[in-house]
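Input: one structure, supplied below.
Only a single protein chain was left out; the remaining protein chains are all shown in position.
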Amino acid sequence: MIHSVLLILSWLMPLLLAATAIIAPRLTWKALVFAGFPGLAAVFLVPVGSSVEVPVLLLGTRFGLDQVGMGFLFLTTVIWILAAWHAKGYITTRRSSFGVYFLLAMSGNFGLILAQDMVGFYLFFALMSFASYGLVIHERTPEARYAGKVYIVLVIIGEVLIFSGMAGVGTLAGTTSFAQFGEDWVSQGRGALFFGALFLGFGIKAGALPLHVWLPLAHPAAPTPASAVLSGAMIKAGLIGWLRFLPIGDAALPGWGAIYIGIGALAFIAAALYGCMQANSKALLAYSSISKMGLMTMAVGVILVEPDSATVVIPCILVFATHHCFCKGALFLSVSINRNDVSPGLRRWLTTFLLLVPPLSLAGFALTSGEVAKTMMKVGLSASISVKALTGLAVLLAINSLLTAGLMFRFCWQRFKHSPHAHQPPGAATFLAWGTLVGIVIISPLLLVTFYPVTLGKSLSIGALWSSIWPVLVVSAIGAVLVNRSWLFVPRWPAGDMLFLYLLLTRLIEWFGRVSSRFATAVSVDFLRKLFIPPKAGYHFKSLLRQTESRLGMATVFGLVFIGLLTLSTYLLFEHI
Amino acid sequence: MTVALLYSITGFLLFLMGICGLIFRSSLIRRALALNITASGIFLFIVAQAYKGESALPDPVPHGLVLTGIVIGASATALMIYLIGVLRYVSPGDNDSGEEE
Amino acid sequence: MRVFDFWLPLIVPLISMVVGVIIFFLREEQRSLRTFLNIAGAVVKVILVHFMVLGVYQNRFYEFRLPMFGDVEFVLHADPLSLLFAALSSVLWLVTTIYAIGYLEDSPNRSRFFGFFSFCVSATTGIALAGNLITFIIWYELLTLSTYPLVIHRGTTDALQAGRTYLAYTLLGGALVLVAFVWLNSLAGPVDFAERGSLAHVADQYQLQLKIIFGLLIAGLGVKAAMVPLHGWLPSAMVAPAPVSALLHAVAVVKAGAFGLVRVVYDLYGLELCGQLSVMPFLAVLATVTIIYGSLRALFQDDLKRRLAFSTVSQVSYIALGISILGPIATTGGIVHLVHQGLMKITLFFCAGNYAEKLHIHRVSEMDGVGRRMPWTTLSFTLAALGMIGVPPMAGFVSKWYLGSGFVEAGQSWVILVLVASSLLNGAYFLPILYRAWFAQTDDKDTTAISWRLSEIHPGLLWPPLITCLLALLAGLFAGSPASPLFWAEVITAREYGL
Amino acid sequence: MAAATPSDILLCLLILSLALGVLGDANPFRGVIIFIVFGLVMALSWTRLDAPDLALAEAALGAGVIGVLFLVALRKQGEKDVSLATQRLRLNSVTIISGLLLIVFIVYLGALGVFSAWKTPGKGLVEPVYESLHLTGVSNPVTAVILNYRAYDTFLEIGVLYLVMLSVFALQPDEKAKFTSTEQYDRMLRSYARGIVPFMVLAAGYLLWAGAFRPGGAFQAGAMLGGAGILLHLSRPAMLLDMRGLVARLSLVAGFFSFCILGILAMLYGFDFLQWPSHLAKHAILTVETASTLSIGLTLTGLYASVERKLISPAIFYSGEEDNP
Partner (left out) sequence: MTAHLVITVVLVPILASIFTLFCGDMMRRVVCQIAGLTVLGSTCLIAYQTGHSRDVLNIVLSGWEAPLGIRLYLDGLSALLLLTTAIIAVCITFFAEAYFGVKARSGRLTFFWPLWFLVWAALNGLFLSGDVFNLYVTLEIINLAAVAMVALPRTHESLKAALNYLVIAFLGSLSYLFGVAILYTSHGTLDIQLLAELAGIDGPYILAAVLIFIGLMIKTALFPLHFWLPPAHASAPTPVSALLSGLVVTASAYMIIRLGFTVFAPLMHTPLTLLLGVLGGLAVLWGSVHALIQERVKMVVAYSTVAQLGYVFLALPVVVSGSDLAAMVWYGVLYFVICHACAKTAAFLAAGTLINVVKHDRIAQLSGAAQHWPMVFMAFGMAGVNLIGLPPSGGFIGKWLMLQAMINSGQWLLVLILIAGSLLAAGYIFRVLGIALQTSEDSRPPVPAPLQLTLTTMILAVLPLLLGVFSQLPFSLLAVGSPFGALP
């Protein structure tokens, strides 16, 4: 009984708190942190595989916790709670509205993880997407509004794509709950079409390459706790969507698998490369998230190609996701921390150490969760793909680690060199939240190992350790050489890369809309009336009518008509004898 | 060409002449005259058809009808003449005692 | 109880008619009596309709039959489909009456307004309960008659012009329906609406004529359902006061047309005959064109109510689209959208009315920061708008979900593109409004929290949108429960398809 | 059937030419005079077609009273009314076309055999009338037809007369008609009237009485009485009553009312409406005839007076100011 209560309470609690914002805004703000606790409790208390049925809600929803759900729930609850804690100190203006959107997004995120049926999943997915719009636009600066507009447009497109895909899948598979999906729906009728719709729909949320344009705009614009959550937890929703909907571990879909891998690899490399050129540190982190998501897309692609590898690859994905969530969250939170806000001496050194740990971990430095995750991913993928692909993968991983190291170096350099604009020192909560998150990052290798024992042996082998250290050393060496050359031209590429293409497209649509509406008004009734009926026609028509009427009245005409009728009717009856 | 046919045709012609007179004359008195002639035409036709020859007795029913017709025609004409008189007396636009404009 | 079953279908439309007549004779000053009558009539009607709903659910037979002339009879028959529409109109009438009382606080000739108002709803209920062709026409034309004075209630010149166009369209529509029904009557004799269509006995003889009659019916009913070529009256009728445009143009009139379509396709022609005559693609194309055209036009309307009007034009054609795809799920989707669209659209119109009444805002461009000043109204507007886009948990999602899966099940997957395109367009013309309402750059720099006190506007104007928005939310959220319109739509489809 | 004798042809040609004269004549006054002659010739034709009753009625009513009314209307009109000015018969397109159409119409009727049918008229209702003539209480078949067989028609016809008088009353101007002093009337007319009027009344009485068995009857007597009334009006207006007074109204209504009363009495005694039991028929018809004669006479006089714009009113009631035009 307790499980079902917890399962429901985890997503209901934030909703209820958001509702209280109407009556007591200050109370909601205070209780912001506690909203995530039922979720966290669910992670520890609810055994995997338990579920609860709510037939009344929507079209009969089921909440439950399976292996994938458990993994993601853990990382999501942690990052949401810490982000909430951080926001307590960080957010000063329009707290209640931020609190409401934050809680709604949190409830959406928890709900979609727990949902075991499509409709419930879609409900919470939509709730999360729309609520996070409020977070993105919280600063109300022009960049935030622009980012918000791009974000909402893509969200709507995502929603619609997911809806159509979901409708197709639901009917072809005959059921709405994930468990009973057969895998044959893809082959039926227009299964491929719906598969593609789902891929694109969740791709937008997961930042798959062609549709990632909103990420580099939204994350910098959002306040730091929001962007931490956005990048840490919400971006994973797309991944969860893929895992839930697509026939993982059932039918072999080599074609789709190849697409996934291709796009994943492209993102993996190009995003990282583009990220290095970013001046804004948050944009830089956004691009690094895109590249990391690219890796996970490749993992999903592998599962699609080799269905039976799912049991191995999924844990790797979970590990990598957890690692990425914590590091990325810590990095984003650290953006609000400034070294010289801290009194000099031991505390400043401690902060600088703590500031350095997450980048290293993300770059996959030895003994960090990044290294564990990367080796696990390498081992997991290699177990299931052909040797030739394996070498390609190794090369990719190497390049990526180099690029990520470069990213991290630039990030640290920008953090330490440029003191951010005069920003009044954040509250104590921000420091504490950030500190705990970095602590988690530090102990995460142990956590991962305990949760996923299989990783221990491999990650400690010498080869793995070396392969994790050399990229960092090489990059830091190059960086050290370049950093004090003042002549050095540091490239600054704009945040949105493919955005200008889309803008062209929207211009086109807008132009078409204007023309068609002008045409519609043109062909409207009163235009036609003016066209065909000359202005004074009414008047002439009336006078004509009156003339004929008066002429009819004349006696002679009347006589003519009278006699005419006489003859006409006799004629008519004449032949009828 | 029996008596009945001759008088019937005369009656019919009178009827037509009365109608033509009614149509081509715009003055009201002329129209009253034309109407009377039309009526006489009809009555002539009726009585002609009622005539059964020198020796036989004529059919009295048409005679009765014609008598009624004459009286009705006369009263209608009288009313018409009276209205003509009143119309001449009331000048246009003179609102003698009508209730609207 | 036989007698009660006989008279009940007649009493329901008659209540509001009697109330209407009494109100006509009330003087302007008798405000409290008029309000009491209005509310009492509405409440009694809701209770009776729901009593009938329960009765029909237990398969009780409600029918009122009055022979008129020759073999033609005036028949009022309560079946699940009619009760769905009757329930919708009676509930929304109650809410709109409360709203109207608040809205027309001190405006002139309110007795006339409320008189015709109740006539119009009795006509709607009559249309819902009509059992055969001639009864349907009688109530259909009475609806036109009773809505005309409401459209020109303000008496301004453009109200008159709107009234003229409204009349021109609807009377033309009525004439087409009349000719079609008379022709049908002469071909197939007196025909009642029956569960699975009642034209089987003439289906093979008059193939061509039945097609032409179907075309006429589509055109005639299409006028009231605001299908594309004949929708011109709806946007211009937005001149009418808010409660009128709320109840009539979002629920009563437009739904009467859509309901007529449902009746014709399912209870008159029946599914097999429609399939046999292959007229459905024609209807589907018409509906699609309307959906896209309506949304496109709505995109460029700056006047709020005109934008909502064009959105109604496109949304109502979902029902037609749902019907035209012959599949049980799609039908359920179409029928349930009848109710959901009504709930959401009436909320939007109420909010538009509140903005016009309180802040004198009529254009979308003036709506900056309106969320701050009227939070509750804008909240319900937002939820309803999201529902129209099809975002769960609002009711709109449920009907779009059923429509979507219905199209796939019927193998007509291309129709999903229509759904996708229209949802995008909905987003395109609703989201900017929401953006302006909540996030727009207002010059006044007060960053204090929004005051959520329930006193932003006269309670009579505040509670109706909230109630209807809540209803829409509950209809969406608890769609699975037996009390929801979806459940009732499934009962209807089950009977239509004889499952 | 009797062949048409040359005299018949002459008579018909005379009738047609007179009709042409009435319609075609340019001068309206001459038109009216020819109309009166036309009326008399028509009376002649009735006698030829042995319908003496009609001859009498036509002569007295058609030519007499109506002719006089037309003359009075003409005199009252005066020249200023443009419609009276001499008018040529306009031969424009409309008249030509209707002429042609008429010819086509007549040709068609001929082709239809209408005229040939008229040659031998049907036997009509001669036998039934004469068989039951003895039951009607009168020997003159025409009187039997109008006052027994088709009494309802005559009842309504008296109604028409009553109706016309009503309309005349309804359209008289409200102000009382002024009465002129007596001198204006010339001596000669007065003495002539004093001589002829009693005989006219006597003749009317005779006609009324003879109606039962010889041509004559209520209408002819009434017309005669009307003539007498008009003559009296011309010579000594003081003599007669104010048309709108109570006594005048009673007498006007007499004919119509008597029909009603007798009809109701018949119904009360179980007969049909206006059914005279054979033994009482004669008396019933007589009473009705006298009443109708009285009202017809008075109606015709009243019509004449109203057309002459001076309702007869005794000097006692009204002051002597000048009469309005």
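Think of it as A, B, C and D in the order they're written, each chain with its own count starting at 1.
Basically, a residue touches a chain if its C-beta (ideal position, glycine included) is under 8 Å from a C-beta of that chain, and two chains touch if they have at least 3 such contacts.
These figures come from a predicted structure and were not determined experimentally.
Although it is not drawn here, the omitted chain touches the following shown chains in the complete assembly: A, B, C, D. If you put the hidden chain back, the residue from D:Val253, D:Leu286 or D:Val307 that touches it is D:Val253.
Only one residue from C:Val53, C:Ile138, C:Val289 or C:Leu470 touches the chain missing from this view: C:Ile138.
Set against the missing chain, the residues A:Met1, A:Leu504, A:Leu531 or A:Leu572 yield one that touches it, A:Leu572. Here the missing chain is touched by one residue of D:Leu156, D:Ile196 or D:Leu234, and it is D:Leu156. In the full complex, the hidden chain is touched by subunit B at residues 15, 18-19, 22, 28, 31, 35, 38-39, 42, 45-46, 49, 61-62, 65, 68-69, 72, 75-76, 79-80, 83-84, 86-87, 90-101. Take subunit C: the residues that touch the chain left off the picture are 24, 66-72, 74, 108-109, 112, 134, 137-142, 144-145, 148-149, 152, 154-157, 160, 163-164, 167, 171-172, 174-175, 178-179, 182-183, 185-186. For subunit A, the residues touching the chain absent from view are 542, 545-546, 549, 552-553, 558, 561-562, 565-566, 568-570, 572-574, 576-577.
Quick note on the criterion: only the chains that are shown with their structure count from here on.
The interface holding more C-beta pairs in contact, when A-C is weighed against A-B, is A-C. Centrality annotation: C (chain centre taken as mean Cα position, compared with the mean over all protein Cα atoms).
With centres taken as mean Cα positions, subunit B sits 101 Å from subunit A. The geometric centre of subunit A is 108 Å away from that of subunit D, both derived from CA atoms. Here the CA centre of subunit C is 73 Å from the CA centre of subunit D.
Those residues of subunit D in touch with two or more other chains are numbered 95, 98, 102.
Contact of a single residue of subunit B with at least two other chains is seen at positions 20, 23-26. Applying the touch definition to every pair of chains gives A-B, A-C, A-D, B-D. Against subunit B, in their complex, subunit D makes its touches with residues 1-5, 8-9, 12, 15-16, 19-20, 22-23, 28, 31-32, 35, 38-39, 42, 45-46, 49-51, 53-54, 57-58, 61-62, 65-66, 69-70, 73-74, 76-77, 81, 83-84, 87, 89-90, 95, 98-99, 102, 106, 115, 118-126, 129-130, 141-142, 144-146, 149-150, 153-154, 157, 160-161, 163-164, 167-168, 171, 173-174, 219, 300, 303, 306-307, 309.
Considering their complex, residues 19-20, 22-26, 31 of subunit B touch subunit A.
Subunit A meets subunit C in the complex at residues 22-23, 25, 55-60, 93-97, 119, 122-123, 126-127, 130, 137, 140, 145, 148-149, 152, 156-157, 159-161, 163-164, 167-168, 170-172, 189-190, 193, 513-514, 516-517, 520, 524-525.
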